[in-house]
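Incomplete set of chains, arranged as in the complex.
Going by the order they are written in, the chains are A and B; count residues from 1 in each one.
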């Protein structure tokens, strides 16, 4: 008899989580409740239901939820308000999905009276950390089972053997070694492992699934507009859209124009470097558009403070600290800045590139009258600059007198 | 009689600084020493000599210096080590040239016994601040003359009238209003004003001068390599090059592939927003290549600290504080991190895009053995992750117990 009675498993329906389902039942002699989320990964979810049933999970313990709107509205958009880029380049597509999965899993655990949760993330990656920090933050006393850190199915061969021994269907393409592994949701697809492991070798084209090769993208640029309200996207080309609808539409545009491919060697929270390939088609467009609208609506003080906080904010999300007081504090600061981040950005999409070519806003802080080279009718007295420079220089002059140069 | 005896003027030989030269002579009844720097702006400098002579500057008071190598080696490259981007996007091409001009001007002032320096920057811009903070920091008691803040030539018409009245040659294309103003050096060309003043309107194609339109760039991507040693570029496609030679070669590549165009609304230090267009062809390639080599050679702790310091560092350069203790402190931190930033980056250039597609280094910190999904022969014990997560979660669990969620 095990001390675990009922466990909620984050269940994709794929081979690995199917094996985990069975392994949990067997190892812990416990009920397994499955939770499958539609985060826009672009896969059918009903097969997951069938598989769960096949392994004896009763209907009322199979949870399949469409979380796409919640994902974009409460996770992707808030993060985008912060212009978060991990290590200067990565739009955090995987990182930002994990807290939502963890949160829903805990909600289900409470609803069904489960005493444990489980996930299929491996022991070398960041996702185990993100899932489990989410679990523990939301349900401090929950039992967490991480099969990849516990079991002895440490090679592909043994995993397949276990699956065969337990009548778990094995997709043909999973028999052999997969040349890379992927994670996908509405924001991005990531790939890593095997063929990507030499950071000197170019990522083979077949690894990309969400975007055309820029070289195959249309020869004509496409001009679009995105409307923002209070820091969040609300319309594409003037047509109002819900968060997930907007991101989906931007993904389609990004795919077509080969936008958002990133080949990165990054530093994992668990301490090693890994090489990954990311495709963030719509997110890349959105990120730059958001910067574009901020350019005319954010005050310099707010903008620079945001820029200084952004690396830390991104690191917190990457490391799995979405549900932490410090991430929430930074979010409070970021959100405070977004009240007037409203207006329209015009962008040109072309052959892998996104170029902001125009922005306007009812709340613009840009003033032609002040900035013009021409006579500005007293909006700005050039003589003020002399005093401004003199006082900014004062400490440097005192220093120069002391130190010479 | 004026209290200024001899003034060193940053003199381009163009209409504006020619007018200033004459105006200084007339207004201050003083000797004017001209200083013209070759920073790679791509203009002939000898005409400047002729013009200075024409206005009576004696040969030994005409200084024309080729500062290209010093510019790239001591200013551009150190800045690039810091991955500096102002407001997330701008590579600081104008900002980084000003301190060098100021420094050389002060050296000349000392050499010729001048008591003042002067420049042609306007009273609304950042450059006046950058020049003058440089002057004051290096020569605290120097007299600074900023004609644009002092004189009454406040319209184009009056400037032209003054020129005509004093036999200053007026280039045909300067008679009318220029549709925009530009600044250029080896790192970039910037344009602003007039036709660019509505941030909703796309920058007209004729404003660009350093790059082809991406749509007109070659249909075939080009693969290049850049070698780095201790954080600085040393070779292109395996061929060793001096700093300025390397940047010049990258500029040529960038021009050809339409790389490095940026349309930006930025916040000036003097308090207003302005809209500018930047072309940084070689610098854009170099910046991304430097990030690429850092990805495998920098430790996470160093990399993240650099990322957190970068916005502040960029702001200091933008605001004109190159010669300040705090910029130097940040530089000391940045430079300390670059000792092993040595290796080769492979990049693909295509239609305005720069894509890092490979990096290798004798000092790589990337370890396939550690990161692999496969059995890693004990390089990493997955069980360690459990403890790592547990202790990272401890404070969140205590918090969760207190607060619920």
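We adopt the following convention: a contact is a pair of C-beta atoms (placed from the backbone, for glycine too) under 8 Å apart; a residue touches a chain by one contact, two chains touch by 3 or more.
Source: prediction; values computed, not measured.
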Q.
Starting from the 2 chains in place, I would like the total count of identical chains in the complete complex.
A. 4
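One rule holds for everything that comes next: only the chains that are shown with their structure count from here on.
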Q: Please work out the Cα centroid separation of chain A and chain B, and write it as a whole number of Å.
A: 32
**Q.** Of all residues in chain B, those that touch chain A in their complex
**A.** 83, 87-89, 122-124, 128-129, 132-133, 136-141, 146, 148-149, 154-155, 181, 193-194, 197-203, 214-215, 219, 221, 261, 263-267, 270-275, 291, 295-296, 299-300, 303-304, 307-308, 310-312, 315, 323-325, 346, 348, 350-353, 355-360, 364-368, 370-375, 380, 382-383, 385-386, 388-389, 392-393, 396-401, 405
